[in-house]
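Every protein chain of the complex appears in place save one, which is left out.
The block that comes next holds subunit A.
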Amino acid sequence: MEIWRLPQAQYVDSVRWLPPSPGSPRLLALAVWDSLTRKPFLQLKALEENPEMVEQQQLQSSSPWLLETQNSWSLPARSTTFKVSPSEDHQHTVVASASSVGSLSVFLLDAMNPSADEADLSPFTCEKLHRGAVAGLDIQRGRGGAPDCITVGIDGKINLVKVGQSDLQVKCVHDNHGALSYAAACWGSPVEFATAGLGSGLQWWDLRRPGNAVAQSPSKGVGAGGIHDIDVHPSRKHLCVAGGSAGSVVAWDMRRQQELIPLAGAIPSMGRSALEFPIVAESEIWEVKFDPALYERGLMTEVGKVPPVFVCSEDGILALLQGGEAECLLGEPCAINGFDIDPEVGSDIFCALEHESILYLKRPM
């Protein structure tokens, strides 16, 4: 495994791979924040090999990889959650950033040439979608071709935002008026999605059955700070994984809704011996994601086992949880606030750190 540090000029709130497009370099979308001017930006960066590397091997600090800024657009507010998805017709790449003041900005980039010079490109923005910060966001190609965003917030609202050709159409799916706070959302199918948050456990929603959640997991099993991120398995839609406080990572199988399967964590109240599942991190788990490499290569995990899951944590851990064991990929002195795995092979991982730097990790496949 190889690791490179790529210092950046701005603080990186979030980093995402763009869907691959033929003929253009591999692109990353970054939600960055300039701590000096306090302005947030969306940046497109191309991952390129450092041409000077061959003759400069003696300089340890210079990395063989360069992130060249291709384009940069200013964001209306600092991003709290940030997602990228291809549109259904593959004409566009949808980049959505939700902010700490409750707004959502959606950029529609040309999928064939995302870095084309469109300096005047302004995002579709929807203000005051939530009262307070938008905590969770997910995009998918919705019914009828237009991409759908689901946004959830600490105010207990769940919004469905349709990205039209010229604007955003907002529909409130659910509003509990702050009785519960949501922290994460993830699409499961074109009409179904999962949410999670503070104390609410995981919930499964179906747009065809409006009103309340169609399924609800037990709320115990994650730390007191609640769940911070969830992921639905791309091919096994009944399987969700969630990461939260006290290093807890749990899986939720829709076929057995009454139990949460602990994958990692350090929660004494669970009443299980610590030996049964590993303690990866003792702090907050900020992001979780099923390992895309496995299903991209058509491999299957054993029946009845939870497929491998990547997690990153506040105490600087990036780990792969697999079959009751944890493989620690990184142990940084500072928090890893987010990561993304490349959608093609699943070997290249970028991590956003606590200062102006990102980590590029290439694992052997």
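Everything that follows uses one rule, which is that a residue touches a chain if its C-beta (ideal position, glycine included) is under 8 Å from a C-beta of that chain, and two chains touch if they have at least 3 such contacts; residues count from 1.
Here, contacts and distances are computed from a predicted model.
J.: Can you pick, from "Nuclear pore complex protein Nup85", "UDP-N-acetylglucosamine transferase subunit ALG14", "Autophagy protein 5" or "Cytosolic Fe-S cluster assembly factor NUBP1", the UniProt name of the chain not shown?
T.: In UniProt, the chain excluded from the picture bears the name "Nuclear pore complex protein Nup85".
J.: Decide which residue listed in A:Ser74, A:Gln91, A:Asn212 or A:Ser235 touches the omitted chain of the complex.
T.: A:Asn212
J.: From the listed residues A:Gly178, A:Pro210 or A:Gly323, report the one that touches the chain absent from this view.
T.: A:Gly178
J.: List every residue of subunit A that touches the chain not included in the displayed model.
T.: Touch set of subunit A with respect to the missing chain: 7-11, 35-36, 52, 55-56, 58-62, 80, 100, 131-133, 154-156, 176-181, 198-201, 212, 219-220, 224-226, 245, 282-284, 314-315, 333-335, 353-357.
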